[in-house]
Each structure stands twice: as C-alpha cells, then as structure tokens.
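Single-structure report; data block below.
Left out: one protein chain. Kept in place: all the others.
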Amino acid sequence: MELAIFLIFFPLLPAVLLVFSKNAFFQKWITIIASTVIAAASVLFAIQYMKGSGEYSTFICPLPNQLIMIGDIILALVFLFICRKLPLRRYWIPLLVIVQYGLVLFYDFSGRMPEVTHYLYLDGLTAVMAVVIGIVGTLIAIYTVGYMKHYHHEHPELSNRTHLFLATIFLFFSAMFGIIFSNSITWIYFFWEITTVCSFIMISYSREPIAIQNAFRALWMLLVGGLSFALAIIYLADSGYTLELQRLMMMPVAFVLLPVLLICFAGMNKAALYPFGNWLLGAMVAPTPASALLHSSTMVKAGVYLVIRCAPILKGTTAGAMVALLGGLSFLAASAMAVSQRNSKRVLAYSTIANLGLIVLCAGIGTSFTLWAAVLIIIFHAVAKALMFLCVGTVSHQTNSLDIEDMQGLIASMPYVTIIMLIGLSGMFLAPFGMLISKWAVIQALAIRSPIFPAIVIFGGSLMLFFWTKWFGQLIAIPNARQQNLEQGIGIEWVALWGLAILTIAACVCYPLIGQYWLVPMYGWNPMLYDKIELSIAIMLGLMLLPPIILLIRKKHLVYTTPYLGGANVANPQEFMGSLSSPRPWAFKNYYLTRFFGEEVLMRWTIAGSIVLLILMFLVEKL
Amino acid sequence: MSIKKSPWIIHYDGSSCNGCDIEVLACLTPLYDIERFGIINVGNPKHADILLITGGVNQQNKTVIKNLYDQMAEPKAVVAIGACACTGHFFAECYNMLGGVDTVIPVDVFVPGCAARPEVIIDGVVKALAVLEKKQQEKVTA
Partner (left out) sequence: MNAWIWGIVGILLTPVVAGLVGGIDRVITAKMQGRMGPPVLQPFYDVMKLFSKQNLVLNRFHHDLVICSLIFTVAAVGLLFAGENLLMCIFALVVGNVFLVLAAYSTNSPYSMLGADRELLQMLAAEPMILLAAVGIYMATGTFDINLIASGTHSAIQYLPGVFFGLIYVLTIKLRKSPFDLSTSHHAHQELVKGLSTEFAGPSLALFEIIHWYETVFVMALIYLFFASRPIVGIVAVLIVYFLEILIDNINARVKWDLMLASAWVITLIFGLGNLMLLFILK
C-alpha cells in the first residue's frame, strides 16, 4: 500500500523539477532516474499483489474531501484558462466545464457527499495496470527525450518546450496511478480530468492551427465523458448510496445501474469508442510519444479499465449487452476503416480504437472468462502498440514519411528498427500471441450466448489480420539492390525500442503465468485449463520459436536469381525494359479496398449506429 | 528419376508468324492432350523444365529469351520449334534478325517443320526428356 501512495505522489517530483530545467542534460537524467524508480516501484507493487485477491487500504487521508475540492477548483480554473482564447461561438466548451464542476462543487460545499472509508483498493487488475503504466509508460518517457531532440531539429520554427512536455508526462503518470489505485469515485474523477488536461497539452504541443483545433476537439469530447462522470457522482451523492467503487459493485443492480452506466459512458468516451472515436484520430497530430503514451497504451486504457471495473454490475443485464455491442461496433468499424488507411499512424489509431472496442465488448459481457481475455488484451495491446508507435515515430524521423507504401523493403535500410517492428506486429496478430489468444477466448466464451458476438469478433479479427499482414509484408519485401543504412542518429530511443520489444516477447511467452498469478486469484478460474487448450497453446508457442531459428540458419544450395518480369528484366531489378526499349521502373501498391471500407463509406453509419446504441443503453432498462 | 514423368514447359513466341504457336497450343487440346505425360504448360520460367521457343530471334527479343533461360532452374532443356526457331528460315536475312534460337542460348532439340505438326512437337519434348534426364544424372554424380 505504501508503494501505491509512493507511485501516486513520486512522479510529481520529477514533474516539478522538469518544469524548471531547460537544460537538455538535466532533462535526460531526471527522466531516466525517475523512470527507473517508477518502473522498479511498479514491479515491486505487482509482486506484492501476486496471488492476492483485492485489498482495501487502511490509508487515512487528512481532510480528504477538502483536498479533492481544492483540487477540483484548481482543475476547473485550468480548464477555463485553456478555453480563454476560444471564439465565442464555441461557448459550449467552457460551458461543459462550468456545468460539471459547478454541480460537483455545489454538492461538495453543501456537504452532501457520502463518507468514504477506503480510499484505495488494490488487486491483481491494479497490479497489471500499474506494471503497464510503470514500465511501458516510463520506457516511452525515456524515448521522448531522444525523440524531442530530433523533433525540434526538424521543426526549427517551433519553440522548444521539451521540459514542459516531459513534465506533463510525469504529471500524467501520477494521475494514471491515481485513477487505478483509487476506490473513491470523486478521487478517480479528479485524476481523470488531470489526464484530460495532459492530453490537451500534448496534442496542442506544436501550437500549429491544426494541432490546436484537434486538441480542442479532443478536449470537448473528453469533457463530455467528464460530465457523465460528474453526473454519476451527483446521482450517487444524491441517493446517498456510496462513493466507493468496490462497494458500488456490490449493490443490487436495479439501484445502481444508471450511475454505473454513466461511469461506463465516461470510460468508453475516454477509450475513444464510437461515436467519440474521432478525437483519437485527431490526436495523432501530437508528437509520437504522446500518441504512444496517452492515445494507445495508457490513458485510453484508463477508460477500458473503468468499464472492466463496472463489469460485475453490467454482467447479464441488457444494458451490459448494449455496452458490449457498442464495443463490438467500434471493433468492427475501426478494423474495417484501418484497412483503407495508408498513413501508418492512422492505421495504428484505428486499430487502437478497435482493440479498445474488443476490450469493452469483453467487459460488457462480464463473465470471468471474458474479463480474463480483456485484461490480457490490455497487456498485449499496451506493449505491442506502444512499440509500434515508437517504431513509426523513429521511421518517420529517419525517412520523413508516415506512408506505409514508403516502408516497402524497410528491412534493408533500417534492419534493427524493422525487426523490432516485426516483433510488435507479431505480438499484435500472430497466434498464439496477443490478439489471437484473446480472440480465441472471446469466441470460446461467447459462442454459447448469442452468435452475434462471436460473429463480430470473427469479422473484425479477419479485417485486422488483413491490414496487419499487409503492413508486415511491406516491411519485409526485401529490395533486390543494396540500400543505404538509415539508422544513424538514433540514440537513447534504442533503449525504449529494445526494451519494449523484449517486453512484447516476454508478454507472449509468459502470459499463461500472468494469468495464473494475477488474474486467476481475481476471477476465480483459469481458462487456460479449459477444453484441453493448454497443450495446443504449448505446442504453438514452441513452434513459434522455430521461425526465428529457421530464418537465422544460412542455407546452402540456394541459387540467387532475378524477379520474374515477363523476361523484360534489365540490370536494375526495380526496372523493366519498356516497349520503346528504355528501362522503366515498376512499382507495387497494396489493396486498400476503399470502395468497401473507406472512411467516407463507413463513418456515417458507424456514428449513427453507435449513437442509437448509446441511447438504447440508457433507455433499455426503463422499457 | 522422376523428371521424365513431369516435364513442365514454358512456351515463348519469338518472332513467329503464330503458325507454330497454334500448333503448340493444339497439343493441349483433347485431341493430343499432352497432360497424359504429365506435361503442363506453366507459363513461368521459374517453374518450367523445358523452354519451347517458336520463331526466330531478333534484336528485340534476344534479351528476353536470355532472361527467361537464366531464370529457369537446373536441370533445364530448350526445344526450338519450327524452321524459324531452328535457323531463322524466311526471316533469316532480315536486317533485324539474328537467326535461330541457338544464336543466344544453347538449344537441345530442334523440331523442324513450317509449321511444326503437334505430333512432332510432342516428339521433340519427349526427346528433350532424355536430355533432361542426362543432365540430372550429371548433377547427381557431380
């Protein structure tokens, strides 16, 4: 428990230090030291909560309500300060702030908030989340140091505010730890809004018009979630049930379904599920570490984390099924739209939405089997997706392009980065890793229920396979001519890249253990022992070790030749002899299937469908 | 040992008048059905064992023939089909012609005729099989 409190408060120290250190040397070492401390503490914390079921902390906070009240007031002022330059016609953004904080503070001042006895709650899920934030997050922080140096080198017109960027990252860590350790809903709300502020600061970092515009879009969309959260608090305060998350989950469903749905709404909003998916796409203008940290591996995970926490209430209710359907719709639509994208960051953004949708689908069903799958997806996705983002960031620095078509044959010019990227991609979709094991669990768990859910997972999964393999193939299309090495100048970024690559491999190899030690005690049983699956998985894992070995062994008896070009080959293998007897280059571009899966085809229907589902979610229990 | 039982061919039309080509394709029809001998027209040098060339070689297609030949896996054989492929025939004296196929790549079997009849073409391929088998044995002993 002491570790939990340490993790919440310690990151504030480097945050404050970084605000005042404009020197690159100090920035680097503060980041490295603080990151190491946080990572070590989070691992220790996870070990402490191994094999342990949930535990309430006995932590006594002096003047808890007052502290949070002051915090809320400060946050409200920060939001209003952010909005100060907005044109009048966007009055509703500050209005959102004023309404939610007005309501919460009114209840605070009138003293109607129920008392909270346990402020913290710690269990296997918090341990998993803490490790994700503590290790993946800090690796991204270290990467940021190197990245921002390149970033400002490339964009000399932007003012260098790296120290603020780094400080925001550490402030964000503090808030994330706050969200996952807190049991008091008002506390979660407070930390929740801090992450929204961090997200705004990072998206608008470059201060270019497009960045500002997207930052405000993200801000107002996230504030809608905040408003929903505030409404949940007020509902609970007004009815006098409880403001403790764990106790809320033990209440009779009929009483607390509405506030739980409001919290879920906030969670889905933060997880960028449709109809709110577009803020995440816009957030891709932020520097890549921000995309990796906030918009794929941690902040959006806070959203799905909350939905998972709400699962005991959602389980078996029609509203829960609606939550699952919303997740399913986002999974399906985002996977489909990812197929039509050429920009690698947009592919990653869409696939992030898709994976978060899948997690919410699992959580909405709420059986221990699907929750087990949901937590595993969180782990795999956090590690592999952060890795992918960082690789893409590095590649775009070295080649000045985010286009997947330009990554054709990248393995020749950037071998190590590409190998790391391939590890990330394998972690995303190859069996028995990550997504496929989760897909298996979802199909297995849901097949007995309505066939709709397995169908969603199956179609979405096939689409995912399509766009990941397409990308994978582009990377390893080995050019027939020697390429110049483009990996010079990558410095401290290697630490993060290799660190995450090793983590991805470790997660893939060790996930049965993760399940055994952190998830089984929580959910009571181990799906790995179900249906004789463990033998198949062991065999598949064993076989997965073979490809790297086979690829490393140098074969004899191979005779090298040129590609088939209808006999019209010329000396350069990337060219052929044209009909006018002059060499012409050939090029190959992938399928994007925009006629079926283009944004303009699907987006309208997705938004409309998800809004209908949202309305149904709130109304269905009343009908 | 089994190359004899599954010779796959690739057919390339040099500067033929298309007479021989029609006869080559006639071999695939039900009347002659070369698949009886396991012969398939694969249309891809990397898969083929036997290169069938109709028509003579000119400046335009000499590199193509050379490329196709180079992209075939050993053991391989070349069959020149028709008078043009063997010697250049009518066209031999044209300003752009090099002559028969053997001016660019080694030819194993020459099939005469203008146009070559399907029976003779099949016979030519069968002759090429013996060449292939010999080459394979040389490879094994070497």
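Labels A and B are assigned to the chains in the order they are written; within every chain, residues are numbered from 1.
Here, contacts are C-beta pairs under 8 Å (C-beta built on N, C-alpha and C of every residue); 3 or more make two chains touch, one makes a residue touch a chain.
Everything numeric in this text was worked out from a predicted model, so none of it was measured.
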item: Chains in view touching the one left out; value: A, B
item: Hidden-chain contact residue, picked from the options A:Ala477, A:Val495 or A:Leu616; value: A:Ala477
item: From A:Leu88, A:Ala254 or A:Leu535, residue that would touch the chain that is not displayed; value: A:Leu535
item: Of A:Ile5, A:Val78, A:Met251 or A:Ile458, the residue in touch with the unshown chain; value: A:Ile458
item: Touching residues (missing chain, whole complex) on chain A; value: 408-409, 430-432, 436, 439-440, 443-444, 447-448, 450-452, 454-455, 458-459, 461-463, 465-466, 469-470, 472-474, 476-480, 531-533, 535-537, 539-540, 543, 546-547, 550-551, 553-555, 557-565, 586, 588, 590-591, 593, 595-596
item: Interface residues of chain B (partner: the chain not displayed); value: 1-3, 5-6, 8, 30, 33, 35-38, 40-44, 46-47, 49, 71, 73-75, 136
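Here, only the chains that are shown with their structure count from here on.
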item: Whole-Å gap between the CA centroids of chain A and chain B; value: 60
item: Residue numbers on chain B that touch chain A, as the complex places them; value: 12, 44-46, 60, 63-65, 67-68, 70-71, 73-74
item: Touching residues on chain A, where the partner in the complex is chain B; value: 559, 561-562, 564, 566-569, 577, 581
